[in-house]
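A protein chain is absent from this complex, but the other protein chains hold their places.
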Amino acid sequence: MPFVVTSIDRAPTDIVNGFAEIGVATVHEAQGRTGLMAAHMRPVWKGARVAGSAVTVSLPPGDNWMIHVAVEQCRDGDIMVVAPTSPCEDGYFGDLLGGSCMARGIRALVIEAGVRDTADLAAMKFPVWSKAICSQGTVKETLGDVNLTVVCGGAIVNPGDVIVADDDGVVVVPRANAATVLKASRDREAKEAKTRARLNAGELGLDIYGMRDRLKEKGLTYVERLPGK
Amino acid sequence: MPFVVTSIDRAPTDIVNGFAEIGVATVHEAQGRTGLMAAHMRPVWKGARVAGSAVTVSLPPGDNWMIHVAVEQCRDGDIMVVAPTSPCEDGYFGDLLGGSCMARGIRALVIEAGVRDTADLAAMKFPVWSKAICSQGTVKETLGDVNLTVVCGGAIVNPGDVIVADDDGVVVVPRANAATVLKASRDREAKEAKTRARLNAGELGLDIYGMRDRLKEKGLTYVERLPGK
Amino acid sequence: MPFVVTSIDRAPTDIVNGFAEIGVATVHEAQGRTGLMAAHMRPVWKGARVAGSAVTVSLPPGDNWMIHVAVEQCRDGDIMVVAPTSPCEDGYFGDLLGGSCMARGIRALVIEAGVRDTADLAAMKFPVWSKAICSQGTVKETLGDVNLTVVCGGAIVNPGDVIVADDDGVVVVPRANAATVLKASRDREAKEAKTRARLNAGELGLDIYGMRDRLKEKGLTYVERLPGK
Amino acid sequence: MPFVVTSIDRAPTDIVNGFAEIGVATVHEAQGRTGLMAAHMRPVWKGARVAGSAVTVSLPPGDNWMIHVAVEQCRDGDIMVVAPTSPCEDGYFGDLLGGSCMARGIRALVIEAGVRDTADLAAMKFPVWSKAICSQGTVKETLGDVNLTVVCGGAIVNPGDVIVADDDGVVVVPRANAATVLKASRDREAKEAKTRARLNAGELGLDIYGMRDRLKEKGLTYVERLPGK
Amino acid sequence: MPFVVTSIDRAPTDIVNGFAEIGVATVHEAQGRTGLMAAHMRPVWKGARVAGSAVTVSLPPGDNWMIHVAVEQCRDGDIMVVAPTSPCEDGYFGDLLGGSCMARGIRALVIEAGVRDTADLAAMKFPVWSKAICSQGTVKETLGDVNLTVVCGGAIVNPGDVIVADDDGVVVVPRANAATVLKASRDREAKEAKTRARLNAGELGLDIYGMRDRLKEKGLTYVERLPGK
Partner (left out) sequence: MPFVVTSIDRAPTDIVNGFAEIGVATVHEAQGRTGLMAAHMRPVWKGARVAGSAVTVSLPPGDNWMIHVAVEQCRDGDIMVVAPTSPCEDGYFGDLLGGSCMARGIRALVIEAGVRDTADLAAMKFPVWSKAICSQGTVKETLGDVNLTVVCGGAIVNPGDVIVADDDGVVVVPRANAATVLKASRDREAKEAKTRARLNAGELGLDIYGMRDRLKEKGLTYVERLPGK
C-alpha cells in the first residue's frame, strides 16, 4: 500500500548547512566510512557542493508520478532522493521539475536513474546527481512511496537524513548522528590541514604517519635491483 | 554485397535546421517517445546542439575504411551516423577526419564506437557523440555499406532521417515525419513555456496537471507518521 | 614476498619531455599500435597533457598503503602507475596525496581504481587518470610491490617506461624504445600536418590516400538507389 | 567500531522452512514486490531452493576474516549473507569454508562478491548465490561487523530476516512479517494453480483477467494492417 | 498511438521449420553476417534449438501488459519477440505465461529484459532467450504495440521474420529472404561437413583454405626466436 509520510524530522538547519562546507570524502571518513553511495552516482554538472535533508521517493521503473507528489512534501533546504524499484535509466526529471524544485527551495536531486534537459539544469544551477543522462520519457500510472526508507546507490536513506554531495559523489548522514558527524568532520578537516601543510612542504607520509617500522615488521623488502634481474 | 547508395532523399533544409533550436528531450516527446538512441551515446564535448540529415555507415569492428567512403557521400548539412557490425570501442575517427568533415559541411558525427584526438575535436568545435573515447587505431581492409538502414545506439536510422543531438543525447526523426514532428515540437515548447512559468512561480505540478483526484482514486494514502512507527 | 625496487632506469629527460607535446593517439600509432590502456582509464579533469617515467605500484583492493611507500621512490618527472591486484573502485588517492606528489615533482597519477577529492585535484592542477571517482576510504594493512612489472588498464608497464596521457587516455612506451618512438611520433605529426592541410582544404581522403582502386577491386558497388527499392 | 552481535531473533523454524517450498518470484509478489536482491546475484549451481534465517556480515573488499567470525554465530538453519563495503569480485569463500558451514548446519551463502572452488561447492551441494566466480584470494587484516543491518544486492537485510533463494535469485522477508508473508505466498500459489490450469487449457489471460475493456478504454487499436502500409 | 496489427505474413511452415535443424552461427553466415542479436541475449536453459515466425511486442519498462495482448495474436509455430522501450531487467514473464504460450503453440520467447520462474520454464521445456533472470514484478498500466517493427538485442525484427535460436544466441532472418537463406544455410552446412572431415583428420586450415601465400604477401614473418631475445 503506497504511503506519503507528511511529517518527518530533520536535523537542525545550522547542522545541515554546516555540511555544505565539507567534502563528501571527509564526511564519509568522519562517520566511520559508512553511508557512501556507489560510484555510478555522478553529478550532471561539476562544481556543486550541497547539503540538505532527505525527502525520499520510491517509484517504479519508467514512471515519475511520485516525484510530483514528493515536491509538495519538500520544504526549503531539502534534497530529493529518488530510488526506482528496479534498475532504470529513463529521464525522470528535466528542467520543468528543476524549476519547480527551485521554486520550493529544494537544493538538489539525487536519483538512481536518468535525467534530461541537462544543459538547462546546468544553466539553472540546479544540482543533480544521477546514474544516467537520458531523454527517455516516463509515464504517470503507478504509485510509490514518499518518505519511507529507501536504498539509493547502495546506501540506506531515511527521510530526514542529511545528504551531502559534491564532485566526488553522495554520502548519507543519519539524522540522529548529524551533529556528531559534523563535529568529527570539522575536527578531521582541522587535522588534515596540518598534515596537508607538511606534505605540501615535502615531508613524506611514511614519516608523518610513522609507517616505517610497521612496514619492516610486515616484511617489506627494499632492494636496489630485483634478485635475478 | 557492399553498397554505397549515392542518392538519398533529405528533409527540406529549413525543416532540418528548425530542429537545431529544440532540445532532444522535446523532440523525443513530440514524436511519441520514439527514436531515442541509448544513454551510452554521449557528447565528446558539452554544449553542442545540432540537427542534420543522416548519412549512414555500417562497418566492421576495428576498421574505419568506410568512413572515408562516406565523407564523399555527405553534403552540407549532413550528420554522419556510424554503426559497427559488432560492439567496438576503437578510435575510428580523429582530428584529421574531423577536419575533412568540416571542410565538407558535415555538422557532426554520431558513432556507436570510439573516437580519438578529442581535445582537438573540442577545439575545432566539431560535435561528436560516441560510445567511447579511445586512441586504438583501426585498419582499412574490409568493406561495409553507406546509406543503408542501420541500428545505432538501439535506434533505427535510415539515410536522410533527421538527427538531433545535444548534451542529453541523440534522437532520430524519420524523414517523412520531419515537418510534423517539428511542428509538434514547437507546439510542445510553447506549451511547456507556460507550464514552466507557473512552476517557477511556485505552483505545484499536482495542481497544474490536476493529479490529486487520480492519486486518491489509485489509493495513495497520506499519513503524518507511518502506522506503527 | 613484497619488494620495493629502489633503483630503476629511466629514459633521458629530454626524450621523456618530448612526449608531452604529442598526443596519445599519435604515440600509440607511432609505436605500432601497442601500449594503449583501456578506454575506462579516464582523466579526472580535462585538458592535461603529460609525459613522465613510470614508478609502478601493485597493491591489494581497498588498501593504499603502498602508495605512501611509492611516493618516496619517485623523483622529479615521474608518473605513478597504480594497479590493484583485483578490480576495485575505492578512493585510494585524494588531495593530501596529491599535494605530497606535487611536492616531490611527480607529474601525474595513473590508477586503475578510484580517486577522491577530485575538485581539489582539479584546482591543484594535479593530473589523474583513473577508472572511477569514489570517496570510499582504504586501509593500510597489506603490503604490495613497488617497481615491479604491472598490468594497468590492460597494458604492461615496467618501471621506467614512459607514460604519455591526455584527454584521449594513457599510452605506455617501453623505456628502451623511447627515443625511436619519439622520433617516429614527430615524423608522424609532420606527415599528418600536410595531410591535415589538404583535408581541411576539402580534398578527400579517398584521393589523398589513393583508395579508389582498391575499393573497387574489393567489390564496393556504387548505386544511385538500392536494387528493388 | 566493529561489533559482533551474538543474540539475534529468528522467525519460528516451521515458518522459515515453509518458505523453502515456495519460489522466490511468488514470495516477492506476496510481500508487495519488495525485498528482492538485484539480478546479478546468481546461483553458483542450478537447482537449489532454500530458506533460512539471515546472519549478516559486513566486511572490507578483499578481506574475508569476518566470515570466519560469522560461522561461529550461525546455527542450524541459518543462511550467511555477506556484503563487502565496496564492490569486489574476489573469491571470499571456497570449499573449506563450505565444509565448515555445512558442519554447522548453515544452509547457504549469499554474497555480493566472488566465490571459488565452485565445482567442489556444487559436488558438496552447498548452495551459494554470488555476484562472481573468481579464485582471487583474500586477506585477514581488517575487521567488519556481524549481525548489523547490511545492504546486499540492493536489498536491506537485518539479522534474523528470512532469506529465500532459488534459480531466480534471492529475496529477503523481514522477520516480523514472515508468518504473514508465508500465508500470502501460499494463498498466491493456490490462486495461481487455478489460473495456471486455465492458461494451460488454452484460455487467454485477456479473458481470465478481464483485460479487454480496459485495453480498449486506454486506446488500444486493433488493425488488420498498419495504416499506409 | 498504440496498435495491434492482427494480420501478418509468415514464411511457409516448411521453410521456417527447416531452420530449426541449423545452428545460429551458420544461418548468420549464410545471410551475409546480418541479423544477429547481441551477445547478452542468452538462453535461460541450455540445449534448445528452435525456429519460428516473429510476433513482435514493444512495451514500456516494468509493464508486461502487452505480452498478454500478444499471446492472442500468436499462432502455432510463432516465437514472441519482446523489446522494452528502454533498458529493463524486470521479470516480465514466468511459468504462467509460459504455459499460456505453450497452449497456443508458441515455440519460444525472445525478450530483451528479465524473466522469472526459470526452474519451471526449464522443467516445462519452454525455451526462452533473455537479457536477465529476475523476479521483479511488472505492472499492467501502459499500452505498447504488437506486430510493429522493433529493435531487439540490436537487431531489427519485423513481424513474420524467421527467428532462429540456440545455445549461441538468436538470429533474425527477414521473411522475404527465408527460402534463399535456408538454402544457403544448407549449402554452407554441406560444405562445412567436408571441411570438418579434413580438419578432424589433421589437415591444417592454412592448407585447406590456401592461406600461406597471402600471409607471406601481407608480411607475416616466421622466426625461430624473436630478434634480440
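Chains: A, B, C, D and E, in written order; residue numbering restarts at 1 for each.
Going forward, a residue touches a chain if its C-beta (ideal position, glycine included) is under 8 Å from a C-beta of that chain, and two chains touch if they have at least 3 such contacts.
Worth saying up front: this structure is predicted, and the values here are computed from it rather than measured.
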| item | value |
| --- | --- |
| Chains shown that the absent chain touches, full complex | B, C, D, E |
| Contact with the hidden chain (one of C:12, C:47, C:154 or C:202) | C:154 |
| Touching residues on chain D - with respect to the absent chain | 1-7, 65, 68-69, 71-72, 89, 91, 94-97, 99-100, 102-104, 114, 116-120, 122, 132-137, 140, 143, 148 |
| Residues in chain B touching the chain absent from view | 60-63, 85-90, 134, 136, 139, 141-142 |
| Contact set of chain E toward the excluded chain (per top definition) | 23-25, 28-29, 33, 36, 38-39, 42, 46-47, 49, 166-169, 171, 192, 195-196, 199-202, 204-206, 209, 211, 215, 218-226 |
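Assume only the chains that are shown with their structure count from here on.
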| item | value |
| --- | --- |
| Where chain C and chain D are represented by their mean Cα positions, the distance between them in whole Å | 42 |
| Residue numbers of chain B (touch at least two other chains) | 1, 33, 39 |
| Pairwise touch network: line, ring, star, complete, or other | other |
| Which pairs of chains touch, using the document's own definition | A-B, A-C, A-D, A-E, B-C, B-E, C-D, D-E |
